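Just passing along the structure, written as structure tokens.
All protein chains of the complex are present and in place, except for one that has been dropped.
A and B are the chain letters, set down in written order, and residue numbers restart from 1 in every chain.
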Amino acid sequence: MLTGAIVAGVVFGLYYTLVGLGLNLVFGVMRIVNLAHGDFLMLGGISAWFLFTSFGLNPFVSVGLVVVVFLLVGLPIYYLVVPRLLRSRDSEMLSLILFFGISQMIEAVTTIGLGATERSLPPRLLGVGPMVILGTRLPKAWIFSAAASAIAVLLVYLYLYRTRLGTLTRAVMVSRDEALATGIDVNFVSAVAFGISLALAGVAGVFAPFILGSITPNMGVAINITAFAVIVVGTLGNPLGTLLGGIIYGVSLMLMQTYLSSWANLLPNLLLIAVLLIRPEGILGRKTRRA
Amino acid sequence: MHKRNRIILDAGIATAVVALMGIMRGVYSNELMLFNFIMFLTLSQGLNIIYGFTGYLPFGYVGFYGAGAYGFSLVVMHLHVPAMVGMVAAGAAALVLGVILLPLLRLSGAYFAIASMAAAQAVYEIVANPDLESITKGPYGVSLSDVFAPATSYYVALAILAGTLLLVVWLRNSRFGMSLQAIRDDSVSAAMAGVSVVRGRTIAWLLSALIAGLVGGVFAWHISVFYPDTAFDLSVSIFSTVFLLFGGATTLSGPLLGVFILYGIYNIIGIAVPQYFQFTYGALIVLLVLFLPNGLVSLLTNRGIRVP
Partner (left out) sequence: MSPEPLLQVEGLVKRFGGFRALDGVSFHLNPGEVLGLVGPNGSGKTTCINVICGLYAPDGGSVRYAGRSIGGQKSHHLVKTGINRTFQSPKPFLSLTVRENVEVAAHNGNPRPGFDVDALLALLELDRYSGRPAAELNSAQQKTLDLARAMATEPRLLLVDELAAGLNPAELSRMADRLRALADGGMALLIVEHLMGFIDKVTDRVVVMAAGKEFFGGTLADATRDPEVIRVFLGGGHHG
């Protein structure tokens, strides 16, 4: 049972890495908290559901569409709000409030348009039957969702470390002011990072029905707490740390569900508070911020 | 303006609001709506004490409200005590939660806001857990028909509003309130001005928690049947925050204006399809942060006019 919980935990952990990665990328590059991240994830899920029910598109196909559309939507959103936000006195705090407003708008529009009901997709879309890993039987839908997450994480890694724009992105992460002084087009670099972040949320949304069971318009808040827990555990502003945070989160969640299932919902909340209080710089972080 | 005149003006506004809400009960028949107004007038000022005066914005402010509602309900259900004893328990429950969460004050800005939200969610998960049905009734909600007293509870709510407004008037005109604002602006400079930063923040945090707890308690009393989803509904935090930010924190009149205008609009257009209102206030938040981060009153304060 323990092995089973750990194997399932790693599989879920890969997915939760994807959930947190975009939020962390935006925080790392812009030092703002996108509190609408969970709502963009929800929109990704709604898109997958819509593309399947209306056009019969398999999620593996719709994921490509979602990436392109979300990436393109991210650019104007960035230019509309973020540069202005970053000029304010306390942009980190104000970002939280502003994106909270955006989150409310998204939730409201989705509920008005589609109603508040739960939406799900048949797991068979990602493959029929279980798969056995280390003696643990897991649904193929889980495995393929985790694999898709791993691919997305890998692509972000390649972007950051193997492309020119990615290198510039990392420079902005180190110091926005110095990057600006050296002539980097910080706004463009950030806008692309913002677009990528939304695309990652969208991808996580496409696979959300298979991992989380269903999609509802008001799921954003809970997802945000989870995503924040993942990235705080794995060090804020460090995209690679997200992988560690995601796996730790996934494994603890599965252990909770195996041994203490009725209290499992407490986990993200307690984990988040505990890490913030005990090690606010995250597991990989150096002590830089004043807690 | 002379300092004494400022205090008189502040106190006059506070008295007028309390008198208005008292008179309205005899004039207007929808008591529940008036009661909700009193709740949000009080909650947004309670939030004002912690956010306006110290800069900490607890997204999980509803946690204290829920703790108060359940503090009231648990002693009334299990110990069959009078409602006023339940109110003491409501305040105590919120204070205890406030003390437990004191370490959160070590966090700054966004971390604090999100950690407090996680804390409120955690309390909800505990209260609503089916395993605790024998104590909290779990997700099935509580019923307190024994103490149901809509008139008394209305006036108790009004008294809590009056006390809260007086507290804010005092903070705005006292040395302690000025020290709190100094801490908010820069805690290191404040320490070097001789201000005890930890003590100041702790007092503001616990006062703010106490107010939400008392409001939660009187809510439980007035409504008498409710579910954990209602007592820990994140919209309680959201509404209070939006009203406060919309009007302008640190002032007395800002949050009052925020509640009267926005909650007024909500009651006209929002009840039937709450999502229209949700969309509107979401958009309002975005516009406020971008164009008027210090609220409506900053239209005047930016021109050097002091706003009560």
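One rule holds for everything that comes next: contacts are C-beta pairs under 8 Å (C-beta built on N, C-alpha and C of every residue); 3 or more make two chains touch, one makes a residue touch a chain.
Since the model is a prediction, treat every value here as computed from it, not as a measurement.
Chemist: Give the residue, chosen from B:I114, B:V195 or B:L288, that touches the chain omitted from the document.
Modeler: Residue touching the absent chain, from the options given: B:V195.
Chemist: I'm checking contacts with the chain that's been left out. Which of B:T15, B:Q181, B:T202 or B:S235 qualifies?
Modeler: Missing-chain contact among the listed residues: B:Q181.
Chemist: By the contact definition given up top, give the residues of chain B that touch the hidden chain.
Modeler: 175, 178-179, 181-182, 184-186, 188-197, 250
In this section, only the chains that are shown with their structure count from here on.
Chemist: When the C-alpha atoms of chain A and chain B are each averaged to a single point, how far apart are the two points in Å?
Modeler: 32
Chemist: So in the complex, the part of chain A that touches chain B is made up of which residues?
Modeler: These residues of chain A touch chain B: 33, 81, 84-85, 88, 90, 92-98, 100-109, 111-112, 221-222, 224-225, 228-229, 232, 262-263, 265-266, 268-270, 272-273, 276-277, 280, 289-291.
Chemist: Within their complex, state which residues of chain B touch chain A.
Modeler: 57, 59, 103-104, 106-111, 113-115, 117-119, 121-122, 125-126, 129-131, 234, 238, 241, 245, 273, 275-276, 278-279, 281-286, 288-290, 293
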